[in-house]
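What you see is the complex with one protein chain gone and the rest in place.
Note that the chains are named A, B and C in the order they appear, and that numbering of residues resets to 1 at the start of each chain.
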Amino acid sequence: MDWALPPNYSTFGVVIDQLFWIILVITGIAFLLVEGGIVWFCIKYRGREGARAHYTHGSNRLEIIWTVIPAIIIAVLGAYSALVWDDIKGSSNRPADALEFLVVGKQFEWNITYPGVDETLGTADDFTVRNQFHFPVNEDITILLESEDVIHSFFIPELRVKQDAVPGMTIPVWFDATQTGNFEIACAELCGLGHYYMMASVTVHSAADFDAWQASQAPAAAQ
Amino acid sequence: MAHAATAGRVPERGLDVYTQKVGMWVFLCSEVMFFAGLIGSYVVLRFGAADTWAEPGDVLNVPVTAFNTFLLICSSVTMVKAFAAAQEGDQRGIKLYLLLTTLLGATFLGVQVYEYIELVLHKSWQGSHGFTPAAGLYGATFFTMTGFHGFHVLLGVICLAWATIRAWRGHWGADNTHGIEVLGLYWHFVDLVWIILFTIVYLI
Amino acid sequence: MATIVAEATGQAILHEEHEQSFLRKYIFSTDHKVIAIQFLIYTLFFLMIGGLLAMLMRYQIAWPARGELPLGGIFPESMVASGYILPEFYNALVTMHGSVMVFLAIMPMLVGVWANYLIPLQLGTHDMAFPRLNMLSFWAMVPAGILTLASFFVVGGAAGAGWTLYAPLSARPDLTGVGLGQILWLAALVFIGLSSILGSVNYITTTINMRAPGMTWMRMPLTIWSLFITAILALLAMPVLSAAGIMLIFDQTIGTSFFLPEGGGQPLLWQHLFWFFGHPEVYILILPAMGFTSEILSVGSRKPVFGYKAMVLALVSIAFLGFIVWGHHMFQSGMNPMLGLTFTVSTLFIAVPSAIKTFNWMGTMWRGNLQLHSAMLFAIGFVAMFAIGGLSGVFMASTPVDIYIHDTYFIVAHIHYVLFGGSLFALFGAIYFWYPKMFGRMMNETMGKIHFWLTFVFFNLVFFPMHGVGMVGMMRRIYDSTGYAHLQGIEDTNAIITWAAFGLFASGFLFAFNFFWSLKKGRKAEANPWNATTLEWQTPSPPKHGNWEEIPVVYHGPHEYSHPDVEDKDWLAQNERPDVVSPAAGSH
Partner (left out) sequence: MRSHFWNRSAALLAVAAMAACGGGDGGSSEAADDAGEATPAAAAVDPSTVGTISGMANFGGMVPTMEAIDMSAEAECAAGYGADGPMAQSVLVSEGGLANVFVYLSEGVSGAPAASGAATLDQVNCRYTPHVLGVQSGQDIEISNSDNLLHNINATPTENRGFNISQPRAGITSTQRFQVAEVMVPVRCDVHGWMQAYIGVVDHPYFAVTGADGSYSIANVPAGDYTLTAWHEEFGTQTANVTVTAGEMAVATFDYNAEMMGAEVPMGDALVLEHGTNRIRVERTQ
């Protein structure tokens, strides 16, 4: 039993994980407080013959305290989350010179279109590979996410990337992997009877390896 | 605490309005949300695909519907008259105005059915013969919104017809106006919704 | 005048009782108490069905490669083939488990049963404002139930697009193989909407206009407050779902394309409409539970509810905020990320009233004289479990973290801590608590306590590990997790969860046995077995048709326990005249 986040291999993942642990600590403390309090009260104030409860309708001071403290904690968390969210998803923070890929989800495959050696989508040397996503490490990657039929969700756990692919929309998603390795794209949104089987391999190459891989694919695609 | 002051005081028993009327208001809130859902979707879809909408009057017969709108507004007036007659115990007035309201409502429905038939059989739109619910978002939203309104009118006309029959049996009077008032609330609501629909579907 | 009329009707109702046929008395009854019991039987049945679907689902998740489904042979080949649950059947299980539990079990049990039963009794009136509409609201649920059950047996099987019915998957039969099943479920939803709206009109009108003399707004029990606010939410949210559902039916049947991009429609529009309904729905599913808990905790602690006004304010603000947070279900949906920011803010705000309520429940227990009977145990269990559900919600509200945990088992854990640990615990508590009033007999305490501990332990064994599975990254609604590299190593956890789920399901039968056994063999209940203050306990158990010979007059707030001026007992009923009990008590 290994209940942990999978290792993180992306730049955004660092701060996402950090936020996760911060929230875990805060909620953990609240959890202990509440659950501990309940157990303690159950033992301490359990009914006894002839005992009489303390008559009170409440305390405005306490009400204010437990309104304001959660509100402050939550406001701080919210503000921090909003900043991070804007960093990750805000359209003004989309990297300008990222390497672009087109990823099209369909029942039950991911088709990835590569920009080819000219590094531009929509040109003659583009080629499409089914269920294999290769890209270089330490480089800004933007995928243009589309769907042919129903809503899918593009999920690479190790890169902390998740975005729904919606038919009729092209949604840009960007990330930057920090290590080479082999991962998987999973579909995270129920998309039909093959939902669980809609996986694709992800290979993060070094820059040189990626060029080599792309060159090896291009002639096949040119036919 | 708060209740200390009220202990033993003259009891509170809700609003000074009879229950059926409160119930109808509450129900109308729900109806507002139903039409808000439809109209909201209409707005979103239309903004999202403005080029698939026809110019006002290109497909829809605005003059006929404008006349129909006028009929519905008239029926609201006669409904008010019917309630006023009931309050005064004017039996002849109750019968006359309830009957008029029913007929106006029924005529409205008749015109709408005629309009639908014309659209489905004789209009062509975007290359396909017949303007139907399957004719793009324009057709889909048009028939859904006007159709549901028409359904509400139909329910209203049925209730009005029943109220009219009761009027002939002498059911209503100065001491029995609640039914007419509550039905009137519903009828005015349906009228109001139509004015909004007519504006956004036919005129804009 | 209204009073006189009401009283006159009350007398009429009382006299009518003897002349009614069996059919009028038990089947097409307009008595709110009978309707409540009809709802109770109905919802318990669907609770079992929903549970059964979950068991099948859990079997598949734990042992995806095994096949050999026990009794698999009784299923048609289109559901289970060679002992394997087929993926399309699995999707139907996922979808219908959620749908049945939300719409046919929990929601009607919270509202249909208890709003019907408690509103007239706790407010001190003879019946609902519109008894015949009330009857209709139950009978509208019957076709909904029949359509739902029938949908499993039509060609293509039951709906399989998730309980959220995301279009286009739900709108295009060619993409799922499910055609009629989906339409039947949507039709059922329209009936459920009708039932819910009719019910809400009744609850709201009755609460506004038919309170007993002296029952001011701030003297209403918190149960009534929560049910009243819930009714408002349902009244305003359900019609939006009905409208959306009808549009979806049109997309399926008559060739419109509201939600289909090929025809210019927008899949995200469905999500906006659904969650505009769906988030208030979440509160519809929890507010009444909060009300029952407040009530039971107060009675069980022999103390007034701590911070009654704050509780009411929290309810009202939840209701208001509930309508502007729907977008937090859609952070990863492709909606403009800037909208995500707005929804984060409103979402975090809605956490505050929930925190207030939790602390006030603890405040109610503080320095109390806790009577730990089954109902009280479930109420305390509610607070403990709801707290976990609320805290795990913070992870989702933080948008960056949501990127990772969205659509994983973390969400599944969260929703079940709120819906099962929350709503269902409170519902069990409510049934143990009001059973004597409903049926005139007590439920067996020993069985009740065993039921609580089994439920509590198994529940946590089932759903706590799901947080872990979610952290590992297991996606929701997947039929077989074993093919994924990042999901290696969670098989044991999934198997443990499944065994615990079987235990949880089985412990439900102990409850069912207790429920039916006590109908005949339970100890006879006196009028007020818990020494409670609210009006329903001041009538016989069970109350007669028409509830009151004479409408009670209310002199006190709802939870006057352990009042220092009242001697020889620790409670003061709402309708006890202050000068009779003790002159000094009149000041409270």
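Heads up, the rule we're going with is that a residue touches a chain if its C-beta (ideal position, glycine included) is under 8 Å from a C-beta of that chain, and two chains touch if they have at least 3 such contacts.
Keep in mind the model is a prediction, meaning the values are calculated, not measured.
Between the chain not shown and the residues C:27, C:41, C:142 or C:254, the one that touches is C:254. Note that of C:76, C:540 or C:564, the residue touching the chain absent from this view is C:76. Touching residues on chain C toward the chain that is not drawn are 65, 67, 76-78, 81-82, 84, 86-88, 150, 152-156, 172, 174-177, 179-180, 183, 253-255, 262, 479-480.
Take chain A: the residues that touch the chain left off the picture are 106-109, 129-132, 192-194, 196-198, 200-201, 220, 223.
By our rule, only the chains that are shown with their structure count from here on.
In terms of which chains touch, the assembly is arranged as an unbranched chain of neighbours. Averaged C-alpha coordinates put the centre of chain A at 48 Å from the centre of chain B. Each chain gets one centre point, the mean of its Cα atoms, and the points for chain B and chain C are 34 Å apart. Counting partner chains per residue, chain A has residues 57 touching two or more of them. Contact of a single residue of chain C with at least two other chains is seen at positions 266, 309.
Looking at the complex, you find that chain C touches chain A at residues 86-88, 91, 94, 160-162, 166, 168-169, 172, 175-177, 261, 266-268, 301-310, 332-334, 337-338, 340-341, 344-345, 348-349, 351-352, 355-356, 358-360, 362-363, 365-372, 380, 383-384, 387-388, 391-392, 394-395, 397-401, 403-404, 406-408, 465, 467-469, 471-473, 475-481, 483-486, 489-490, 492-493, 561-564, 570.
Considering their complex, residues 1-4, 6-15, 17-20, 22-23, 26-27, 29-31, 33-38, 40-41, 44-45, 48-49, 52, 132-134, 136-137, 139-141, 144, 148 of chain B touch chain C. Taken together, the chain A residues at the contact with chain C in this complex read 1-6, 12, 15-16, 19-20, 23-24, 26-27, 30-31, 34-35, 37-38, 41-42, 45-48, 51-59, 62-63, 66-67, 70-71, 74-75, 77-78, 81-82, 84-86, 88-91, 107, 149-151, 153, 155, 157-158, 160-169, 171, 182-184, 186-197, 199.
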